[in-house]
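With one protein chain withheld, the remaining protein chains of the complex are depicted in position.
Entry: subunit A
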Amino acid sequence: MERSFAKEIESLELGAGETFHGEGILAVTKALLESGVSYVGGYQGAPVSHLLDVMVQARPLMERLGVHVEPCTNEASAAALLGASIMYPVRGAVTWKSIVGTNVAADALSNLASPGVTGGALIVVGEDYGEGASVIQERTHGFAMKSALWLMDPRPDLACIAHCTRKAFELSEASNTPVMMELRIRACHLVGSFTAQDNRAPRVSMREILEKPAPHLYDHLAHPPATFAQEKRKYSERMPAARRFIREQGLNELHEGRESDIGIIVQGGVHNALIRALMELGLADAAGVSEIPILTLNVVYPLVPEEIAAFAEGKRALLVVEEGQPEYIEHEIGSILRRAGIDVALSGKDVLPMAGEYRAEVLVEGVAGFLARHKPALGNRVPARAYADEIAMLKEEARRHLQAPLPPRPPTFCTGCPERPVFAALKLATREIGEVHYSADIGCHAFATFAPFHFGNSILGYGMSLASNAAVASFQAKPPLAVMGDGGFWHNGLLSGVTSRLKNGGDGVLLIMKNGYTSATGTQELISSPDRREKARAGAASATAEDHTIEDALKGVGVQWLRTVHTYRVDEMRKTLIEAFRAPFKGLKVIVAEGECQLERQRRVRPLRARALAAGERVVRTRYGVDEDTCTGDHSCIRLSGCPTLTVKTASDPLKTDPVAHVTNGCLGCGLCGENAHAATLCPSFWQADIVTNPSPFERLRAAMRRFFTLGAVA
């Protein structure tokens, strides 16, 4: 795992009354332990990867309490894990990234929601919406509504998030329904404080074993005819129970205000941004005391009609602040008001944008628009345009000074990433065989869609690249290429892609990046991750060469054309790619591109090297460089690499006007520069330096002789 939470995990042991300081994701974990959870699990993905990392790294503590930890192979298996709470009085929590993870989990979620649960079941979803999001922009809300799962959206404050986490289990049990809690990116990474409670060991757990399995109760199976009754029960019993609980516990927060004839209803997650917008308009102070009454929904589904009606009573107009589309909450509030016969003007997406993140900037305009329409007296008083004008001027000023837009800086492969060479090889291969249809996937390899590679015709989901070009293969002269990581392969690719293609006898080339981990999410382990023994054997070399789980699985399902190539052999990779595309064999051709994730490799190698150096042992360090005398500044090496440490600098030769290539001290000596220079017949400017520290006496003697015989040039 990329990040260590060793220090933070200590704070999971805090007792009642002590103050917890830390990250949102850790606060959730702490609240889970305070809630007496019996099992936790999930599938990694930003922004909740760290939640899973914390759970895994806190295993000793978890085991002491009796909590089972299950890092799942995908979100479907995580959702199915919650099946334990259907028949048993055990609390469980799982986590994944939404919307994509919720899509994958959808089948199990429906089947979980239908019978409902006995023990509290909580799903913490990372709502990857707005700035920094890495997936398609959709809301989890729709899933909650269609399956009748309750959805919490806590105000982004650690005390509120921890409180909602604890209450989620009670809500779940009070209404026999699984509860989802959505945390936006910034809420997950929020660093703050809250007052802790004591951890609770679960009543039923891996330490408190049940002797007997649950009885066979057909009513609790998601199977007809039980499902018909379950559907009715969702709305006749479970939803009313949930609404009762939400009201009694005061989960939603009412903030009174002087302007009592209008009001704002806001999702908890957007509350803080709304307060900032009101501050900008002079309608609230820093402590959040607002002139306009606000109803903050920490539970966004179901709504409590009585609560909405009571808030609307006596008001002329309501503004619903609901991020993303469509406006589910606004629609529901409309129905509630209409049914209750409350005559109040309803505003929302008419003054706020339908799509996109609701930052304070957006909300300033929306609230001003609402006031202008429904309370002009106040609307005329607030500086509605001033802020927008000020910002427009600031941006214009910056544009004037900078004269041109800044070049974008998208994420890219790490220094020494074993995937970069594959794309260099592919770029070289396409020079020979022409362009091919390229189905991209989710994972680090998706960085090849950016400069300098610019690959990819489609992205259809995690592990879906091969499946997404099944039809393309039928009408293309050349077989299409699908690229997928080992993470995607195990998540979905083996079944959705490989076995489907084999079953249908379709043509195609599949390139699997075998780097050993789900690296883009922070190097979590896979079934094919090299184990401790394999890592020890590999030493400084790539440990993924040792593991053959992927190759065995491919052979097992019947792949006939299979090659494994180490990614740093650029020329061999180039030739293998060309061979695959030109192969007379019509069927699935799989190239496993083997090369261990550099982040993980460095975690192993660095301490080994430091120990050796400290002990005065012989250590060889490799780095690359460019002779600026022979570099002509054409930068074709960079267009084949994009390595962060391969950059350009002003030539010290005053005759040269173009900047020359240059390797910075961050170079890990991965070898790509040399491989590319050979494979692409680039230029003779690259050098490899092997620096021997603590050389043997014999080596020193040889060095002295070299110095002598090269007339001192090679000093």
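Note that in this section a contact is a pair of C-beta atoms (placed from the backbone, for glycine too) under 8 Å apart; a residue touches a chain by one contact, two chains touch by 3 or more; residues count from 1.
We adopt the following convention: contacts and distances are computed from a predicted model.
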So one subunit is absent here. Using its UniProt record, which name fits best from "Indolepyruvate ferredoxin oxidoreductase beta subunit", "ABC transporter permease subunit", "histidine kinase" or "nitrile hydratase"? "Indolepyruvate ferredoxin oxidoreductase beta subunit"
Full-complex contact with the absent chain, from A:76, A:148 or A:284: A:284
For the chain that's not shown, point to the residue among A:247, A:359 or A:478 touching it. A:359
Using the definition of touch stated at the top, determine which of A:156, A:302, A:456 or A:595 touches the missing chain. A:156
Write the list of subunit A residues that the hidden chain touches. 21, 24, 46-47, 128, 131-134, 156-157, 184-187, 189-193, 271-273, 275-276, 279-280, 282-289, 291, 359-361, 387, 390-391, 394-395, 397-399, 401-414, 444, 447, 450-452, 520, 571, 623, 625, 627, 629-630, 632-636, 638-639, 642, 644, 646-648, 650, 652-659, 663, 665, 673-674, 677-684, 686-695, 699-700, 703, 705-706, 709-710, 712-715
